[in-house]
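Let me begin by handing over the structure; questions about it come next.
The full complex has more chains than appear here; those shown keep their coordinates.
Order of writing sets the labels: A and B. Residues in every chain begin at 1.
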Amino acid sequence: MKRRIRMGMVGGGPGSFIGAVHRMAARLDSKFDLIGGAFSTSREKSLAIGAELFLPDNRCYSDYKTMIERENDLPESERIDCISIVTPNHTHFEIAMAALDGGFHVICDKPMTINLEQAKALQAKVKETGLIFCLTHNYTAYPMVKQAKAMIAAGDIGEIRKVVTEYPQGWLADAIEGESKQAGWRVDPAQAGISCCMGDIGSHAENLTEYITGLKITELCADLTSFVPGRSLDDDGNVLLRFDNGARGVLYASQISTGEENALKIRVYGTKGGLEWAQESPETLILRRNDQPKQVLRRGWAGTGVEAAAISRLPAGHPEGFIEAFANIYTAFGNAIIARIDFDNKFVPDFPTVDDGVRGVAFIEAVVASSKSNDKWLKFEY
Amino acid sequence: MKRRIRMGMVGGGPGSFIGAVHRMAARLDSKFDLIGGAFSTSREKSLAIGAELFLPDNRCYSDYKTMIERENDLPESERIDCISIVTPNHTHFEIAMAALDGGFHVICDKPMTINLEQAKALQAKVKETGLIFCLTHNYTAYPMVKQAKAMIAAGDIGEIRKVVTEYPQGWLADAIEGESKQAGWRVDPAQAGISCCMGDIGSHAENLTEYITGLKITELCADLTSFVPGRSLDDDGNVLLRFDNGARGVLYASQISTGEENALKIRVYGTKGGLEWAQESPETLILRRNDQPKQVLRRGWAGTGVEAAAISRLPAGHPEGFIEAFANIYTAFGNAIIARIDFDNKFVPDFPTVDDGVRGVAFIEAVVASSKSNDKWLKFEY
């Protein structure tokens, strides 16, 4: 393909955190051109973002439906190829359905939808349209996460017995929802769905757990809590896990762990070794064995393999971070679009799909249900 | 008191790890003289240890009953004051009962007994005899653990909401019980009781959790597993916790976390801050707040208070470790004996007591029962 992929965005208006991240991620590897967007339901705000991005006014919409319609009226050589959805959770479903119906590939923030019914309908729509759908579970795209997944798949740590995934944050320890827009929609059932903490970050933890280990959670036992007075959704949750190979685990997510930043961390122990990865030190992967010294694998250094190298931009010791990992998702999505346009049937995409999205939403529903139940184990099937 | 406390030991024969630790701990602060012991049920082995320690042969016994009897025949000016019990779990009860009946103060390794019935009988005996009984939950005697406890008691982190206590080890990931005496008795129900991992290290985690937080566990939900083929007792366990103030928690202990050494760690999050302490870096206590930079408190440095200073021996940056913390338990026990001998009624002892021991054994029974149950929550009352 001799041009960049043309992208439109829904959401990402003034003050949006994740919209700006998606734009940087799309830019970093020079695969996408952001051509336009419905950045806000306010026309002024949408135009303001467009101006910042040097976009023509006529590609700045205040309404995703209009964007889809107008873009489809443009000649193919100008029309956007794909739509990036960066709005609050409760709107993902209808925007994604409309985008797919409009014939556009979709890259969507997580959680995919606010209930399983929507998720399955969206899954069916993706299948029906044959379009490409990517969910931005960005943490799986860190090079050393790929390294961990590859080592586990190769049997480097043997059969997995135990997995501990933790995701503590502290920023919602106080009732800041009045002042903070970011906090506001997350604790609001109308916008966030049935869960705050588990929906926002617990689903990342679930996705990372299954991604790295290659295992499936089969049973869980959850205890969710709303600690801050006035909240109806959980701001903390602890979950016991059982996996399809007999492994056991603990997963917890918390937004009231005062003083924690974004401390997602996973430890996987097998019969032959243990691996540890922490998002706040993403360039490092720790390998432990009973019969060797601890090894500290590093992105770009000896002992780290091709999977990590394929998505690295810099030599070891030149830190890559969150934006780079996020860009890896965009680049993988972009490569899939290019392969499609170039009729490359051999291309194997590597990014979180609509199926991951369904599983994530199912997980959120399962932990909420388990937390309300007196039964110990809830089967995680769907 | 113008002399050292005279101590006899039961257990601690050749190859014993914990016996040697108890002896170093007793020596470090020069409060105790180890006068004799029933170090082994083999007379030769008991004499061999005695010779290493330059003890007279006639104070080296092959039998704790004989030791208690003979020592009681000695004049008070020569007789031991207390007995240290460092044998495998299943023998603690009978030795401790006999020692107390013989009129000796007791310092005993943990877990205190192998069932709750024994534990309560021992508790009653301690009350009846009025003698001093100390349980060596050594991890509570690290200076920075005391610091954490003091800060929490002072309200420094506000009301506690969440506690995460983890204790992974890797040394039992393989079936080494054939070769290793240390492993052998721990996985043997006849010697270890109803639990391996939870009894050996989970009870340390429980004790540390309640000690630091000042909270009581009221409900728990456990999932214990025996991963290594051939084992009947757990070598791994995950537990959800609920506390008397409404806080929630996770506690896990594992001996199959391949590559982990002795990684006991606790994190406590309150409304105003979070504290983290890790046994493998025991000189450091991390304080997190949402409105301040992370603080790294250090033993001996500014910001660390009198509670830690009282049990420190060295300036900051001169690492103290496991033996020193263990010695703090001995010294606290010794001070209580001295106060008794000196008729000092104002002395307030600070060491784990028989009541902690009962609670520890109750915890082990509770997690084993919970793990077998289909009910989600087991009330932790006894």
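The rule we apply is simple: a contact is a pair of C-beta atoms (placed from the backbone, for glycine too) under 8 Å apart; a residue touches a chain by one contact, two chains touch by 3 or more.
Just so you know, these numbers come straight off a predicted model, no measurement behind them.
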Overall number of sequence copies in the complex as this file defines it, 2 displayed: 4
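As a working rule, only the chains that are shown with their structure count from here on.
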Separation of mean Cα positions, subunit B and subunit A [Å, integer]: 44
Of subunit B, residues touching subunit A in the complex: 157-158, 161-162, 164, 166, 168, 170-171, 173-174, 221, 223, 225, 227, 236, 238, 240, 242, 248-250, 252, 254, 256-260, 267, 269-274, 287-290, 294, 373-377
